[in-house]
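FYI, not all chains are in this one, though none of them got moved.
We just call them A and B in the order they show up, numbering each chain from 1.
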Amino acid sequence: MDDTLDSSLRQPLSSSNRTRVRRNGTAVKFTLISLTFQFLLIVLFLVLTEYGDHSLPPQAVAAQARLTGSNKTTAGSEQPVNEVSIYYPMFQDVHVMIYVGFGFLMTFLKKYGFGAVGYNFFIAALMTQWGTIVTGCLNQIYGEGHDHIELSIQTLVTSEFAAAAVLITYGAVLGKVSRLQLLVIGILEIVFYSINEMIAIEFLKYADAGGSIIIHTFGAYFGLALSRVLYNQKSLDNPKEESVYHSDLFAMIGTIFLWMYWPSFNAALVAPDYVAQHRSIINTYYSLAAACVTTFALSPVFQRKGSKWRLSMVHVQNATLAGGVAVGTASNMSISPWGALLIGCCAGALSTVGYAFLTPFLTKYTKTHDTCGVNNLHGMPGILGGIAGAIAAAHADVNKYGYDGMFNLWSSRAPEKNSTEHMTLTNLGVKFDAGEGRTAKAQAGYQIAGLAVGLAIAIIGGIITGFIVRWKIFDPPTREQMYDDEDYWEVPHEEYSEDIEAGNVNNMEEKDDKL
Amino acid sequence: MDDTLDSSLRQPLSSSNRTRVRRNGTAVKFTLISLTFQFLLIVLFLVLTEYGDHSLPPQAVAAQARLTGSNKTTAGSEQPVNEVSIYYPMFQDVHVMIYVGFGFLMTFLKKYGFGAVGYNFFIAALMTQWGTIVTGCLNQIYGEGHDHIELSIQTLVTSEFAAAAVLITYGAVLGKVSRLQLLVIGILEIVFYSINEMIAIEFLKYADAGGSIIIHTFGAYFGLALSRVLYNQKSLDNPKEESVYHSDLFAMIGTIFLWMYWPSFNAALVAPDYVAQHRSIINTYYSLAAACVTTFALSPVFQRKGSKWRLSMVHVQNATLAGGVAVGTASNMSISPWGALLIGCCAGALSTVGYAFLTPFLTKYTKTHDTCGVNNLHGMPGILGGIAGAIAAAHADVNKYGYDGMFNLWSSRAPEKNSTEHMTLTNLGVKFDAGEGRTAKAQAGYQIAGLAVGLAIAIIGGIITGFIVRWKIFDPPTREQMYDDEDYWEVPHEEYSEDIEAGNVNNMEEKDDKL
């Protein structure tokens, strides 16, 4: 676009400028901090990362294997597996969910579309880099002894999963934080997220393929705790916290891309166990279908006015997705297709009821305002998903999964080294790595423990982060700046804002309609 | 979103409420029926379905094979094929076509965007479940003797194909049916669709990879018959049956996703015959390109006013897609790239002419109103596709396809058991299942017969469904409620509707512009 356009846009700005110079230096800080952080990331990548084996020539892989004595020779063997075919299509689906899905889902606010899709874009692009480093470092400490963080398509997926948790948190405080606050929230949350993930992988060893606990529950309750700390009377009853007809349609772009690609989200990292991955796709698909139907069925009940039972776009945009969240942990388990449908129904109903009753209740009585209702979309369905996973784990046996499948899912259920069971299975010709010999019931206990630990770290992390970012130095927005792109983005036809400032609400609403 | 928003939206509603309480209990019925149906589906899934072999551990597959004596051992063999890589990426493309493609294509109406994308979402999510059961049951009756309906990624694709037929039908009656009517239409249509599909697979054995006959022709003429039965004067000349500038852009999202992913639609189930699948992709791609160019070339001819020959968004949104419909049946046949281009040109021209002349003609003289013009996009191009497929079948020989390829495409062309040809080929080392020894000409006859049978079942099914859903009990919309989300959805700034009711057309149009 020509800059002549830009200059013509600036003219109305100069008048509004005089009246609204309230903050100073915010953007300088934002520019400096984000540039510095990006340069820091380049240095960290230089020092800490290298291409994974699948991006290196076989000779280099073999040479390194000789040096480190690791088991890399298999990766450099004669017939390399095409990892791109296995991981890339699902990675791209997850990628679409992060940038189009989350980004457009949040555009429902009439005056905050640029902030929704734009900040989502910025924060996701930054957090995937930061996530690569932080999760990579923690894996290094307890990991298999590579001398660098090795990058592969799986790394991209795990980095985007970390970013997803931050974006869920953003949903809770959408429109109520400055971009500087958001940047700080993201940087801190990734650290808490990675600690929780490390505990899951290294210590509790619970299964959570779709991240019901690790991503959704974590992101949601981190966000709610954060929102509670940031709470002040300003954020209530803001007339800008509304949608218009076309902003609801933009939000549907986000909803539907999230909904469609959710099976990839739950199944992406289940490969190369194709049996479990196939199951994960089917379970997620049917759970989402049931959640969608249940949401449409129940939504009008809560929006009725006399004989009019209307559908709510809030429910359709959000509760339909709860089926994907709730089936996450159990998606690669053998829960039967009808079990997936049942989970989807419960999740859709729980989420719809949450939007109807719980969100206003939380705002009013617990002072926890939740712009996108992430408690209903990610929080409660995530907990439901954690419980469903524990139930499935409690009923897992070798008839349903085979030894391979079961030990893939829960490595700790494999017999301990030198145990009688270990020898028996080895004699039967089963190949596996030694585990901890957990029973099904014990594994279910660890699943629940994982849920509890995740909730605790999320809430503590959210509170700590909240107390940090509410400092004035991070320029929290004023009431007028909330849910409004006006002061943060070059918005076409800025004369609108004059009316808003004049408090002429009728006039403002008419103008809004025009948008 | 906060519910405080919802309550603020409800205020203007109470006044409009008094004036427009015309129906009662509609939404109660909708909620009850859709919830009951969803619960019924869970029970049906519990009783009738299980994971397919690719989602089960090898041991379970082998054990079941021993019990049933079926040929399952191959699927559980040592080197399992990664079905996810083969089917999943194309399944996801079809998935996008169903939910984003059809959903946004129908958002062109200025006041019916929520209904278009929302009901499309709901009905597709329900119909894929119902399609799984109904097509699965009919396949069971004549199928290979599995004791359950086995779910796999292919099942998801065939279920979405069934849903696609319903969504095409929805296009014919868009804005003219209540959500309760739509629900009943979908439930009934899936049954007729499955009967026609079973006849195609079990008896006539015609090839129809892209569903020109089974999906597009069927869905379109079912919809036209239905629309004819539901016809009343009310649906004509409704000022709400119009687009606005941005609703046409939303519709383009649907158009372009449908157009881009159409090669996947036609090729998804052609796997694992990679040769034919490769051909299907190339043919569909070029046919669509030619249809797009032809539509742009011809559209201004029909929209000319003096020296102004303008392009019509109606044509661009729809006729460009006719190339994908018309090449459907023949897409995996050896029609040469230029043949694909020719089919695309004809389809684009036919469809554009249809929009310009046939749709108004049908409305006026046959009382068949067709909101999205599905006759032009799916109906006539579908028939063209059926004929093109028959021509290609009539010219099929072993030089073009090889024995494998030919018997994959048309299983009936394989020689009959114990025939001389059967022995000759077996002696040559060709591996195949015995067929019916059809000649090329006979196969072409069966292709045409399939088209005729599909048309007949569609029209009869549409008429029967029409007579059922026009009962008052299913709450058909009033004239004011047509093409309008107002009474069915919580629409932001509902005061608009007051003006519409007051009949102040000028005023209304201004307001619409603002949206």
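Going forward, a contact is a pair of C-beta atoms (placed from the backbone, for glycine too) under 8 Å apart; a residue touches a chain by one contact, two chains touch by 3 or more.
Computed from a predicted model, the values in this text were never measured in an experiment.
K.L.:
Please give the number of copies in the complete assembly; 2 of them are in place here.
P.N.:
3
In this text, only the chains that are shown with their structure count from here on.
K.L.:
Chain A and chain B are the same sequence; what rotation (0 to 180°, nearest 5) superposes their CA atoms?
P.N.:
120
K.L.:
What whole-number Å value describes the gap between the mean CA coordinates of chain A and chain B?
P.N.:
The separation of the two C-alpha centroids amounts to 33 Å.
K.L.:
Contact residues on chain B for chain A in the complex?
P.N.:
1-10, 13-14, 17, 21, 23-28, 30-31, 34-35, 37-39, 41-43, 45-46, 49-52, 54-60, 80, 82-85, 88-89, 92, 95-96, 99-100, 103-104, 107, 113-114, 117-118, 121-122, 125-126, 128-129, 151-153, 155-156, 246, 250, 253, 487-493, 511, 514-515
K.L.:
Spell out the residues on chain A that touch chain B in their complex, using ranges where they run on.
P.N.:
85-86, 89-90, 93, 108, 110, 236-237, 239, 241-246, 248-249, 252-253, 256-257, 259-261, 264, 267, 271, 274-279, 281-282, 285-286, 288-290, 292-294, 296-298, 300-301, 303-314, 316, 320, 334, 336-338, 341-342, 345, 355-356, 359-360, 363, 369-373, 399-402, 404-405, 509, 512-514
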